[in-house]
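Below you'll find the structure I mean.
A single protein chain has been omitted; all remaining protein chains appear in their positions.
This part shows chain A:
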């Protein structure tokens, strides 16, 4: 397999070892950006589309910069232009309609869209977001994109024979979008499939969808898959067959108990491990995160370990999100230095090569 990781090593990287640090995607929105949305949606306000576009640009610039200040190697714009991970895409795909909110739990709702016609590619999804972020960032940019299985599972399907057929139809659209992103210069794309964690028996459908997605994607483009909050023993080691270079998995939330799952069978892909909990507002110390990172070295050697938070950090207070990222980067750099100095014993299967 082509090494897609080395291109993201910063020129001024101070250690020989390189633990790629990145984020899953979302970040808390600045309060003024939420206010701007409210004004834009208020029919009595004179806050117009241009004002709203300006707010999105400002927020994206600010949060991209905040990632860089925290020292993250591959950044995002914190998904400042997106409202929700299914709705955002459904609004841009022909064949979807919205009928209103449905309950998730308690008084938490989701505007679950319906597929009422064959899905077709309409306007661009993420190319403009990528181009803007790439221009304002000095660091390389990662593009998170909701995967077709999650887009299908979290919609009402009025048209296709079953969820599987809808998944494949959406996979073709995701493939089209990724081709446009690659053309625009994107080199690191993360496909988010949280729905896989809730219905693990469907891993073969996700695998087939990914085959469609990667069709014609150049070899130097790094593709990752993010899955979170599930029982990984039900999808591992089967997922190793998926045509992606990296798996980004939440592990801090479960206190790394599931690390054992990945040690039972050699982890043959890159391992992006969640080392900070996104559902706990207490900031982990650098020392604690270093220990978490070392748990990842039980699974893969350093050259295949990526360090990231468990999931999108958007539900945390902004200052907590920032501090967690900054501590995460500091911890990664310290572990690299200790690896350089031979102070850490590497225990992963296959680490001798």
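Miscellaneous remarks
By our rule, contacts are C-beta pairs under 8 Å (C-beta built on N, C-alpha and C of every residue); 3 or more make two chains touch, one makes a residue touch a chain; residues count from 1.
As a convention for this text, contacts and distances are computed from a predicted model.
Within the choices "ABC transporter permease", "Na+/H+ antiporter NhaC", "5-methyltetrahydropteroyltriglutamate--homocysteine methyltransferase" or "MarR family transcriptional regulator", the name that UniProt assigns to the complex's undisplayed chain is "5-methyltetrahydropteroyltriglutamate--homocysteine methyltransferase".
Only one residue from A:13, A:69 or A:103 touches the chain missing from this view: A:103.
Touch with the chain omitted from the figure is made, among A:157, A:176, A:258 or A:323, by A:157. Although one chain is not drawn, its touching partners on chain A can still be listed: residues 99-110, 112, 114, 116, 153-154, 156-158, 195, 198-199.
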